[in-house]
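Left out: one protein chain. Kept in place: all the others.
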Amino acid sequence: MSDAISRICDEREIEALLIEYCCALDRMDLDTISKLFTDDCVVEFGPDKRLNSRGRSQVAKSLERMWRWVRTSHHLSNVKIRFIEEDHANSISYVIAWHERANETTATIYGQYHDELRRESNGWRIMKRVMYMNGCDTGFTVNIHPFERQSAPEGWVAPSID
Amino acid sequence: MSDAISRICDEREIEALLIEYCCALDRMDLDTISKLFTDDCVVEFGPDKRLNSRGRSQVAKSLERMWRWVRTSHHLSNVKIRFIEEDHANSISYVIAWHERANETTATIYGQYHDELRRESNGWRIMKRVMYMNGCDTGFTVNIHPFERQSAPEGWVAPSID
Partner (left out) sequence: MSDAISRICDEREIEALLIEYCCALDRMDLDTISKLFTDDCVVEFGPDKRLNSRGRSQVAKSLERMWRWVRTSHHLSNVKIRFIEEDHANSISYVIAWHERANETTATIYGQYHDELRRESNGWRIMKRVMYMNGCDTGFTVNIHPFERQSAPEGWVAPSID
């Protein structure tokens, strides 16, 4: 198989892995979730240590907190993959994560997953995940890492277009 | 063409088919919609029989109901494809479907399409589609099949993280 094709296949496998995380989380299929990570993985949703975990079992255990929502929907997009070595890659992907509480109020996040991935004997796995948040609606109150954008230059004045 | 490449091409054609459904629906181009399905297709949006149809013409006819919205926007993501045979596949994909009424109220669904696909002489077609809903906002009242997730184990207590 040519280098170009095997690279495309790797990218597709990594994208499938990132998608499966979203789908498995919406099914609350935590057994599957645990299999998407390496045994020594590090996952960090925010500065609060209760939002961080190490190792695939603890990651899955930690995500039991998602049961405090009655329904969720995680929509992945904007997947960018960069290979460091043949079996080692970084990726950034975007997610729209919708959550509903038992009282029917909702919370939506517009987030980013910044991942480090490693090929193991049975396929690509997430070895490090840090989540950032571009933003969220007022219903969401968990302290996810804010994604920082560049600031306006000093003296910038907003144009009147709306 | 190698097996790996032809498999990638098939996946891309199937993804393009699923995307075209979304785009054609937002254009209300029902002629195009009818061409995306097999002649013997079965489409089921919910338990109400008025939401179900058989055959490409009836599917397109049935979707005339979308004119009760003045604007819609269907955003596909999370496409997973599994081949059963060379010319036969299953797929699951996610959609954010936004709808606006003439009175400017809106309704948004966070849904899943569970599809069965068949390669015909002029390309891949949808032969069975069942729609499920992870959730929706309060503006949406049509009875789409609910997507069921696994329940919390007995005795599970919500952590205090927000």
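Chains here go by letter, A and B, matching the order in which they are written, and residues are numbered from 1 within each.
One rule holds in what follows: a residue touches a chain if its C-beta (ideal position, glycine included) is under 8 Å from a C-beta of that chain, and two chains touch if they have at least 3 such contacts.
Keep in mind the model is a prediction, meaning the values are calculated, not measured.
Between the chain not shown and the residues B:T72, B:S91, B:Q112 or B:N134, the one that touches is B:T72. Of A:A16, A:I92 or A:V142, it is A:I92 that touches the chain left out of the display. In the full complex, chain A touches the omitted chain through residues 2, 4-5, 8, 11, 75, 77-80, 92, 94, 96, 110, 134-135, 137-138, 147, 149-152, 156, 158-159, 161-162. Interface with the hidden chain, as seen from chain B, comprises residues 1, 5, 8-9, 12, 16, 19-20, 22-23, 26-30, 48, 50-51, 64-65, 67-68, 71-77, 96, 98, 100, 104, 106, 140-142.
Here is the rule we go by: only the chains that are shown with their structure count from here on.
The geometric centre of chain A is 24 Å away from that of chain B, both derived from CA atoms.
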